[in-house]
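Got a structure here, written out as structure tokens. Questions coming.
Here the complex is missing a single protein chain, while all its other protein chains stay put.
The block that comes next holds chain A.
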Amino acid sequence: MSKYRSHILVCVGTGCQSQESNDLIEQLKHELKSRGYEEEIQVVKTGCFGFCEKGPIIKILPEDVFYIEVKPSDAKEIVEEHIVKGRRVERLLYEEPNIQKRLEEQHDIPFYKKQIRIALRNCGLINPEDIREYIAVDGYLALGKALTEMKQEEVIKLVKDSGLRGRGGGGFSTGYKWELTYNNKNDLKFIICNADEGDPGAFMDRSILEGDPHSVLEAMAIGAYAIGAEKGYVYIRAEYPLAIHRLKIAIEQARKYGFLGEGVFGTKFNFDIELKYGAGAFVCGEETALLNSIEGGRGEPNAKPPFPAESGLWNRPTCVNNVETFANVPPILLNGPEWFNKIGTEKSRGTKVFALAGKVNNVGLIEVPMGIKMREVIFDIGGGIRDGKKFKAVQTGGPSGGCIPEELLDTAIDFESLKEIGSMMGSGGMIVMDEDDCMVNIAKFYLEFTEEESCGKCTPCRIGNRRLHEILIKITEGKGTKEDLEDLKRLGEMIKISSLCGLGQSSPNPVLSTLKYFYNEYEQHVFNKHCPAGVCTALKKYEIMSDNCKGCTLCKKVCPVECIEGNTKEAHKIDPEKCIKCGACFEACKFNAIAK
């Protein structure tokens, strides 16, 4: 039989691999073989389904059944029950937390319902290590069409008309960038894929490269043709071994099939791609710093202009685009700009991939149409806040994005709207915070990161961020003053306008946005020496409420510094002078008699 009856798709993304999905594949194959099913049922390795938290994930097609947290030891039961007898393995189905019902089919799961997958279209569908599977889903068709049927100008116009904007953070029109690079005549030009992805917690680009590397290679070739480049680089961080491995395989295969190399598709177009490894500094994701790094120099940004499109790598016209931006290109070429225009909003077309993280029920990788409301993402796709807690804020845009409060949750997600409320699209980090998070502490956390990552080339960023960080430390230690609050604002605004690169220009966002939307929390810290979320250790105060205390003595027993006094069956008391705020008594008390 030349056709498989059923496909078992097993995720081999970084998340699932770390949970033994490779072993699982071996076990599944073994079980199938021992029952004589290996010709009928295909076991396929695929890229990330976005639901890594519940990994390893497997999906059985065509019936579209989705199993989560599958262990190698489950292989036998899956084959015996699902494949041989056609019964679902109930215990491995996903249970929707809100309705406590197990859902069989992937398209029933709320996590997937509001998503539209363009950049992630093949992740979780094809085997990323098999170029023929990519070809089967229309892979390299767009490149063939561009090379054999379209002029360079036509490709550029099509991408311009689609309204595609850079997904690496800046949101600059991709078609326009290609046009600028095309217009700068030179005998040598370059196209570069920015796969640095330095935002802590972000893994959008990694997942695309792991799950569908050919889509990026194809798009780079299309871009190279459009701008007139013969050489491309993928700048990828060395900490992404699996993505690098898959890229290497994909480049080899693409060369073998003639999609890279000389005379692609029988035309005069020559193009090849090389990998360059980044050491993992956040600022190296900034395009001019990235170019310096490829040239072997220090990864520090340069002043713009000149833009890379004018004078980039080795002073040649260079086009730098992000991984996700590239992944959007082939479908746009195949389906046309009108198709892309129908998705998203007037100024922000298409979709955006986000790494949804923090205190939501469904953590994972999602792709949503631009214009979707923040609330829908957090409560419908994300499944709401964990453990029934209250939502406090959502931070978008990576370490230098802003924090968005409850009252702005109906803001549409697009480049302009997010900027307007003091945050930004960034490359797609989205971190949800709940009532237990202290916003001053959060701001401090991000500033610590940017202070570390500042390259030090310009003073406002190097010194300014350090000062911001110091003031925040002071406030969380209960030593803040009214002047500090004013300084934070003034200094933050100054750093934004006077820094050389995007890092400094956005690093004060976490401080400025929390000052704007959570000023009351700052006031509590400064004037009442109180941390409302009970996070800042120095401001914690443990106190026994005598009305609730049953005198059970438990707290007294656990206190490591013996600072709790009281007789059995009488209200106890904490000596605030001696208390080291370890919280042990709070945890121990069964009567909620201790307040913090």
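Throughout what follows, a residue touches a chain if its C-beta (ideal position, glycine included) is under 8 Å from a C-beta of that chain, and two chains touch if they have at least 3 such contacts; residues count from 1.
The working rule: contacts and distances are computed from a predicted model.
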item	value
Name under which UniProt lists the unshown chain, selected from "Uracil phosphoribosyltransferase", "Quinol oxidase subunit 1", "Protocatechuate 3,4-dioxygenase alpha subunit" or "NAD(P)-dependent iron-only hydrogenase iron-sulfur protein"	"NAD(P)-dependent iron-only hydrogenase iron-sulfur protein"
Touch criterion as defined above, residue of A:R132, A:K248 or A:K390 at the omitted chain	A:R132
Candidate in contact with the missing chain, chosen from A:S34, A:T148 or A:T481	A:T148
Omitted-chain contact residue, chosen from A:Y4, A:F172 or A:W339	A:Y4
Touch criterion as defined above, residue of A:D64, A:E95 or A:E252 at the omitted chain	A:D64
For chain A, residues in touch with the removed chain	1-7, 9, 40, 42, 61-64, 83-87, 106-107, 125-126, 132-133, 135-138, 140-141, 144-145, 148-149, 256-259, 261, 263, 265-266
